[in-house]
Structures are given as structure tokens and as C-alpha cells.
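Complex shown without one protein chain; remaining protein chains in place.
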Amino acid sequence: MIISYFAWAAAVTGFCALAMVGRLIAGPTVPDRVVALDSINTMVIALMIILSLVYDSVIMVDVAIVYAALSFVGTMFIARHVEGGV
Amino acid sequence: MEKAALILLTIGVLFNFLGTVALYRFPDVYTRLHGTTKCTTFGSIFTSAAVVVYALQMYLRTGEGRFTTLSVHVVLAILALLISNPTGAHAIARAAHRSGVLPKYAVVDRLAEDHRKKGGVSA
Partner (left out) sequence: MVIFVLSVAAYLLLAWSGGGIDPIEAGIAVALGGVMAGLARAWNPGRSWTLAGLNPLRWVKFILFLAFPFLWGMTKANVDVAYRVITGKIRPGIVRIDSGLKGSLAQAMLANSITLTPGTLTVDVDDSGETGVYYIHWINVTDEDPSEESVYGSFGRWARRVAG
């Protein structure tokens, strides 16, 4: 069944997101950690979109859209903080 | 036709994985940003395109309206990602340079030179 390939793709994407946590912990400077966090957010959005097909629920994509907006605001805010504004 | 979704999915997952490798392999913030921003955006577009293709196939087969809804929402999510991801990367790069993280192994750094010329804070 083709849907199981989507489940496997979701698993690999989730593994990538988990692997990025290593850079989040180890990153020598603060911007390194922000890069890792931003990539994790992107991966989680991709994961949610794939899983919405696997579990057959449109609501997951809506959550992904809101997650994208919130992660964007979060990244901008942290960047401004690193710059020394806030 | 079902092969199309599989091919798109494989390319997308491959690029997402390359983004993860780039995060560990490159030496400094800027090169890591190169790798992760491009690879994860491109990979996510491809996996989502696979979802859209598959959902449209299911719609053609079953005729249920929720599959078109799913495709439209996925396209909106991708547009949001396509706008917000490079903007976020630019914000991080600017913040990194202003907070004094210099590129490693750089052959030229015009931004730092111009800062010094203007007598501002040498980043």
C-alpha cells in the first residue's frame, strides 16, 4: 500500500528533526542554536503535512500553518534579541 | 501515476536528510544557514507536493471533497513556508554578524570592512 511509504517518509523526517537537537545542544554560539531551532521547526511542519495524509485529517495542516506563523515570529524575536534590540 | 507521488516523496526526504547532514558538516553559522535553509525548504516543498499529488489522485478515485480541501490547505502552508523561511534565515544571519560572530575561513568580509570604515562598532 502506497500510504505506508508516506509513513516511512514521516519516520525519516522525524528522525532528521531529532538529529538536529544535537546541534541545538552542542552549537558553539547562540546563532548556531537558532539555526538548529529554525530547521527543526521546518522539519516539524513537513512532518505534520505528511502525517495529515497518513492519519487522514485536514486539521493537522491547519495546525501546521499556525505553527509556521508562530515559528516565524519566534525566530524573528530571537534574532532581534541576539542583535541586542530586545 | 502513483509512482509520481513516490518519486517526489523520495526526493523530498533525501533533501531533508541532506539538510541535517549540512547542519553537522559545515564549519560556521553562515554556511550552516546555506545548507539548512535551502535543503529543508526544497525538501519540504517536495514532500508536500507528493501529498498534493496523492490527495488529488484519491479525489479522482473516490470523489470525496475533503481531499481537495487537504490540497488547498497544503498549498497555503507551503506558501507560508516559502515566504517565512528565507526571511528568517536573513534575520539570523544579520543578527549573527551584528552580535560579532565572524565567518570562519572567509577569504573576504566586506561588511566588517565597511563597519570599520564608518567608524561604527566593528562587528
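General observations
Letters A and B mark the chains as written, and numbering starts fresh at 1 in each.
Methods note: contacts are C-beta pairs under 8 Å (C-beta built on N, C-alpha and C of every residue); 3 or more make two chains touch, one makes a residue touch a chain.
These numbers were taken from a predicted model, which means no experiment stands behind them.
Within the full complex, the residue among B:Ile7, B:Leu60 or B:Ile83 touching the omitted chain is B:Ile83. Contact between chain B and the unshown chain involves residues 15, 18, 21-22, 25-28, 30-31, 33-35, 37-39, 41-42, 65-66, 68-69, 72-73, 76, 83, 86-87, 89-90, 93-94, 97, 103-112, 114.
Note that in this section only the chains that are shown with their structure count from here on.
Our note on geometry: chain A versus chain B, Cα centroid distance of 11 Å, whole angstroms.
Listing the residues of chain A that touch chain B in their complex gives 2, 5-6, 9, 12-13, 16, 19-20, 22-23, 29-32, 34-36, 38-39, 42-43, 45-46, 49-50, 52-53, 58, 61-62, 64-65, 68-69, 71-72, 75-76, 79-80, 82-84.
The residues of chain B lying in touch with chain A in their complex are 2, 5-6, 9-10, 12-13, 16-17, 19-20, 23-24, 29, 32-33, 36-37, 40-41, 43-44, 47-48, 50-51, 54-55, 66, 69-70, 73-74, 76-77, 80-81, 84-85, 87-89, 91-92, 94-96, 98-99, 101.
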